[in-house]
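This is the structure, below, for whatever I ask next.
Note that this complex is displayed minus one protein chain, with the remaining chains in position.
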Amino acid sequence: MLADRFDRIGAVALIACLAVVSQFMGDYHLALLTQITVFALSAMGLNMLLGNTGMISIAHAAFMGVGAFSSAYLIQNLGLPALPAILLAGLITSVVGMVFGLPSLRLKGVYLAMASFAAQIILYWAFEQSRWLTGGQDGRFAQRPVMLGISFMDSHRFYLLALAFAVLGAVANLNIERSRLGRAFNAVRDRSQAAEMMGVNVFRTKIASFGLATFYAGVAGALFGQYLEFVAIQAFSLSVSIQFLALVIIGGLGSLAGSVLGAAFIVLVPEILDTIILMFSHNTGEMAPIRLGVFGLIVVVFLLFEPQGLARAWNRTRQWALNHTGKGSQTRS
Amino acid sequence: QAEIVLGGISNRTAPTSDSGIPHMDGVLAAWKWINANGGIDGEKVKVVEIECGYDVPKTVAAFKRLAGQYKVPLVHGFGTPDSIAVIPFSTRTKTIYMPVSYAKEMVDPKKAPYYFMTNADYSTAGRSAAQFVKHKGGNLALIYNPGGFGEAPIADIKDEAKKDGVAIVAEENIGYVPTDAVQQVLKFKKAGAKYIWMGNTDSAMAVLAKDLKKQGDNAKIIGNMYAGTEAFIKNAGPDAEGHYTIYGSVPYGTIDTPAMKAIEASGYADKTNTHFIRGWAQAMLAAEAMRMLKKAGKPINGPNLKWAFEQMKNYSPGGLVPPITFTPTDHRASMVVPVFQVQNGKWVKVWDNTLPR
Amino acid sequence: MLQVQDLRVIYNRVVRVLDGISFEVPAGRMVALLGANGAGKSTTLKAVSGMLRSDGGAVASGRVLLEGRTVTGYSAVRMVRLGVMHVMEGRFLFPDLTVKENLEMGAYSQKDRRRIAKDLAQWLEFFPRLAERRSTPAGYLSGGEQQMLAIARALMSHPRMVLLDEPSMGLSPLLVREVFRIIRQIQQSQGLAFLLVEQNVKLALEIASYGYVLEQGCIRIEGTSDELKQNKHLQDFYLGINGNETVRCKQAAPQ
Amino acid sequence: MDYFLGLIINGIVVGSIYSMVALGLVLIYKATEVVNFAQGELLMIGAYICLEIIQVTGMPFLVSFLMTMGFMVILALAIERLVLRRMMGAPALAVIMVTIGIGIVLRAVVLGVWGATSIPFPEVFPRQGIDLGVVTVSQLYLWSFILSLAFMAMFGAFFKFTRVGLVMRATASSRKAAESMGVPLTKIFAIAWIISAVVSGVGGVLTGNIAGLSPELSFYGVKVFPAVILGGLDSIVGATISGVIIGVLENLGGGYLKDLTGLHGLGPVAPFFILVAILWVRPTGLFGRKNIEKL
Partner (left out) sequence: MAAMLLEVQQVGLNFGGVQALTDVSFSVSQGELFSIIGPNGAGKTTLFDCISGRYTPKGSIKFNGVELVGQKSHLRPKLGIMRTFQNIALFPNETVEDNVLVGSDYRLRSGLLRSCLYWSPLGCSRQEGSHRAQAREIMAELGVEQFANVPASELAYGTQKRVELARALVAQPALLLLDEPMAGMTSGEKMEIAALVQKLNQERGITVVMIEHDMGVVMEISHRVLVLDFGQRIALGPPLEVIEDPQVRRAYLGEAV
C-alpha cells in the first residue's frame, strides 16, 4: 500500500521520470515500456480479482481481447471518438466479464477457475467465429487514437497515453483497496460465509470484482491493440491468460506494486535473456530451448525464494531502506 | 570487410515450432552456403535471429529491435498473426519482411508493400486442390483446424469447387493434437467423400490417414503444405500411401540443382523437409534481390530491395520452389501449385497446375 | 521428562513473544501453564512440539530437552516420533475426514492394527457423542464435539507426553469434568506426562501437581498447585475469587 | 443410427485416454491440493524417454516401458526434493505457479534434446483395429480403456482402504493437522508425485502412439481439465467416468453440432458449455467432495 509519504513521493517521481525518459527512448525500448505499462494496467484488474477477491481467472487474455476488438470496432466501423470508445470497450468487456462471472455465485476455488477456463475457450471460439468483429484468423488493424484533438499516432506520444491510463488505473486500484469495496473483496476471499453474515453481499461483491477486473482488461486490451496497431485473436489465447496468471503471482498477490513488477518481469526477463545471448552470438535460435529452460528455472527459483512475489521482495528492500535512512515508521508490515 | 546484417524472427519453442525450427534452420544454412560461395558479390551476410515463440507482442518488439537497433533492411519472419502484426511497422520503417505464412493479407502490395514470400498463398493452393479433384473426378470434403492457417483458404476452396462443379460433401474440424479422427471418418463415410482437403499439420493428417485405413475408407487426403510433409509419411507409416499434398517445395533429393546438392550436403539431412527447403529458398530469393541491387549499383536497403523483388520474373531459387514473379501490384509469388502423392513412402509429383493470376 | 531452558521465541523474524522462559515437566506428572490472553502459552507449546515453523515463528534462543536430549527446533514429525503429542488450540482436525478416520489418523505412528482398533472402540465409548457421529466429516461437528475428537485423536497415538492447549474450551460443564476425569485416569494408568494450558485455573490446579504462570512472555510465578491456589496474585487475576472487580492483565504489546 | 452408435462407442473408448491422463492430475490434487500444470509435460517426457530407451537400448517394448516408469519415479522424486519440498509453507497459488515453471523447463528439455518435429513412435499395439460392427477401434484405445478401469479400481481402493491412502487424504484436508500428527509431509508429497508421474508416463506412451511424439503432447495436460473438473477434482471414479463422458461429448458434438447449428468448431467447445452447466448444478463436479467451510 502506498500509505506513507515515502511511497507517494517515490511514485510521483517514478511516473514523472517515466514520462520524461520515455520521450528519449528508441523504438525498441519504448515498445517494451509500453507493453509493460499496458500489461500492468491489465494485471491490476486480475490482481484485484485474484489477489483481493481470491477468484482465479484463466480468461483474462480473452477479456482483453473483447476490449481490443470492440474498441477497434467502435472506432473504425462505427466511427466513435477514441476516448469514449476505449471506455465503452471497457464497459462492454465488463458486462461480458460479469456474465462469465455468474458461476462464481456457486463455484469456488479451482472449480471457478475452470469455469473461467471454459470462458476462455468459449470466448476464443466466439472470436474465431466473428469475422465481422475480429477479422477471424487474419486479425484486424487497430488505429492509434486521436484524443481530445491530440494525435497519438506517434509511439512516444502513445506511451504517454498508456501511462496516463495506467496511473489512473493505479489510483483507482488503491482507492478501492482502502474503501468498503476493497474490504468486501478481502472478506469474501478469506471467509465468504462469515462475510455474508457480516453484511457483505457476497454475490454482488464477486460480480463487482469480475466487472472491475474485466473493465481493466477491456481498457488495457484496447490500448494493447492500439499499441500493436493490430489485433489478432492469437494474442488472446489460453497461454496468454496463463501468462497473466503467472504475472500476478510472481508480482505478488493483492498488491499494486506486484502488478507493475510482475508485468516488468514477464516482459523483460525474456528480452534480457535475448540481449545476453545477442551479446555473444547473433543467433538466439540455437539457444532458444536453453533460454526457455532458463526462463522456467528463473520462475521456479524465484518462487522458491520468494513465494509471496516480487512485491514482498520490494517491500523488504523498502523497509531496509527506510530503516537505514532512519525515517521509517516501525509498523509491522 | 563489409557485412550485410539481416534479421530473423523464428519460432523454436511454441506450438508450430515443428515447422518453425526447420524453416529458420533452412534460412540460416542457405546463408551460410551463400557466404561460402562468394556471398553477395563478396559481401558476407549475417542474420540476427530472435526467437519469438509465435508470440505477437514479442514479435513486434523483436522487429523493432531489428529495424531500430540493427537497422536491418530485411527480416525473415514466421507465422500468420505475428507477421500480419508487423505490417504497419514494416511499412513505416520500409523494411522487407519475408514470412513463411502465405495468408492472403500479406500478398497485397497496397496493404503490405514490403512483404515478399516464396510460395503461392494458401488460397491459391486451396484452389489448386479443388481443380485437382475436378481433374480426377470426384467430390471433396473439407477438414481443417478451425482457426489458424488451416481455415484461411476454406472460403476460396468452396468458391473454386462451385466454379468447377465439384461437390463439397462434408465439412469437419480437427484440432492440432487430435486423439483420433474416427468421428470425422464416420462422417466422411456417411457422406461418401472421395477426396478430403486437410488444413492442419502433419500429426493431424497422420491420425486421419490411420483412421481412414482402420475404418476401411478409401478416401484420399489432400494436405496443405503443413500437413502433407515428410513427417506425415513417417508418422502414418504404411497408411500414408496414396494420399496427396500441395507440397510447398520440391521434395528433398528429387532434383539435381546445386542448391539441392548443397542442401543434401548441409548436414541437416534429418531436418531436411519442406520447411527447411522453403527456408533455404527464401534466403536464396533475398540473395538474388541483393545481387540485382549490386548489379544496378544501388545500396541495399528496404525500398531498393522492394524494387528488386518487383523486377523478378519467373525466378526459381535453386529450383527449390516453383518460379516466382512479383510485380508492383501483385505480390503473389507464384501461381504454380503442383500436387504430390505418397508412392512407396515418398512424395512424387503427380500433377502440375498453374492457375491464372 | 521435559525441560525448557531460557526459551525465546520470535514471530516473523521480529516480534518477540517469549522472553526467556524456563520450566520443567517431570515424567508421569501433569504440569499446568497458566496465563492471560496473549501471554504466550500457545506459543510455548508450539515451540516444544515443533509446530512453530508453520506459523512463521522460530526459537531465537534457549533449549528444549526431552529426557535429557536436546530437541530444540525439532520438526513436529520428529517430536511425534519421540512421543510428544500436541492438541492444538483451534483443534485442527481433518475437516473432510470422518470422525473415525480422524481417530485413525491419530494412530499414525502406531503399527499394531489390533491395538488401534481397540483404542478406537475405547475412545468411542468414552465419548458416545462421537460414536453417534462416527461417519460424519469432522468439519460438520459442533465445537464441543470437535474438541472431544481432538483430544481423543491425540491420545490414540499413545504418546509419552501430551501438550494440551485448553482442552476444556467449548465443552459443557458435564463434559469438562468427564474429560478431566479421563485425562487423569489415563495419566495415572499409563504414566503420561502432561503440559496443560488451561484457562479454567481452578480446574487446572485441581488436576495438575505443579503450575507456572506466564505473563508477557515471562514466567512470573511457579509452585505446586496448593501453593498457587493460595497465591494472592493468582487469586486476584485468574481464580476470580475477588468477584466482580474488573481486572485485566495488560497484554504484551508487539514490538 | 449406426453413425450415432459409432460416435458413442468411439467416444467411450477414446475418452478413456482422457481418463488416464486425468487420473494423474487427480492423484496429486487428492494428496496435496495442488493442481499440477506440469502434468502434460510429465506425460510428454514419459513418452520421449520411453522412445529413447527403445531406440538406444533396443530392448523390447515392455522392458523399456518398465524402465521408463523407473525414470518417472526418479523424475518425480527430483521434482519433489528439489522444488516442492521447499515450497511447503508457500501459498497454494505459488505452488501451482511453480508447476507451470517446471512444465516450461521440461518442455525446454524436450525441445533441446529431441527438437520439435514429430517423431513416430514404434508400433507397440498391433495395427489391426478391432471391429465393433459400427466402428473399428484401434487396440491402443482398448488398452487404454482397460488400463484406466484397472487404475480406477486400484487407486480407488488405495485411497479408500489403505493407510497411505488415508494419510494422503488427511494431508490434503489439513496440512497443519497432518503435521501435528507426525505425518512426514514431504514423504507423502513424494509418493503422490511418484504415483502421478508413473500414471502420466503410461498416458504418455499411449498418447505418443496416436500420432507420434511432439512437444504438443503436453497439450493433453490442459485438454483433460474439463474431464477432471466434471468428475470432481478429488475423485478417482469421477476422473475415469468423466473422461469417457468428455470423449462421448466431443464425438457427438463433432458429429452433429455443426449440421444443427451451422457453426464451426463447436465440437471441442461443446464440452465446456456442458461443463459450466453441470458445475452450476453440482458445484464440485459429479463426484467431488463438498467444500466444508468451517465457521
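Which chain is which? They are A, B, C and D, in the order written, and residues in each are numbered from 1.
In this section, contacts are C-beta pairs under 8 Å (C-beta built on N, C-alpha and C of every residue); 3 or more make two chains touch, one makes a residue touch a chain.
Being a predicted model, the structure only gives us computed values, none of them experimental.
Visitor: Among A:Ala208, A:Ile233, A:Ile250 or A:Leu303, which one touches the chain that has been omitted from the display?
Guide: Touches the omitted chain: A:Ala208.
Visitor: Per the definition of touch given earlier, which of A:Lys108, A:Arg183 or A:Arg318 contacts the omitted chain?
Guide: If we include the chain that is not displayed, A:Arg183 is the one touching it.
Visitor: Check the options C:Pro26, C:Gly90 or C:Gly191 and report the residue that touches the missing chain.
Guide: Here the residue in touch with the unshown chain is C:Gly90.
Visitor: Mind pulling the chain C residues that touch the left-out chain?
Guide: 11-12, 15, 34-39, 42, 56, 89-90, 129, 133, 136, 140-148, 166, 169-178, 199-202, 236-240, 244-249, 251, 253-254
Visitor: So which bits of chain A touch the chain we can't see?
Guide: Residues in contact with the chain left out: 171-172, 174-176, 178-184, 186-187, 189-191, 193-202, 208, 212, 331-332.
Criterion: only the chains that are shown with their structure count from here on.
Visitor: So using the touch definition from the top, which pair is joined by more C-beta contacts, A-B or C-D?
Guide: Greater number of contacting C-beta pairs: A-B.
Visitor: Can you check how far apart chain B and chain C are, centre to centre, with Cα atoms defining each centre and the answer in Å?
Guide: Centre separation, chain B to chain C: 73 Å.
Visitor: Can you work out the whole-Å distance between the CA centroids of chain C and chain D?
Guide: Their C-alpha centroids are separated by 43 Å.
Visitor: Which chain D residues sit where two or more other chains touch them?
Guide: As it turns out, chain D has residues touching two or more other chains at 89, 107-108, 111, 264-265, 268.
Visitor: So which stretches of chain C touch two or more other chains?
Guide: none
Visitor: Which stretch or stretches of chain D touch chain A in the complex?
Guide: Contact set of chain D toward chain A: 29, 35, 37, 83, 86-87, 89-91, 93-98, 100-105, 107-109, 111-112, 222, 225-226, 229, 233, 263-266, 268-269, 272-273, 275-276, 279-280, 283-285, 288, 291, 293, 295.
Visitor: If we count contacts the way the header does, which residues on chain B are in touch with chain D in the complex?
Guide: 12-13, 15, 17-18, 20-22, 146-147, 151, 171-173, 175-180, 182-184, 186-187, 190, 202-204, 206-207, 210, 214-216, 231, 234-235, 237-238, 271, 273
Visitor: Taking the touch rule as given, give the residues of chain D at its contact with chain C in the complex, in rising order.
Guide: Interface residues on chain D, with respect to chain C: 89, 166-167, 169-170, 172-185, 289, 292, 294.
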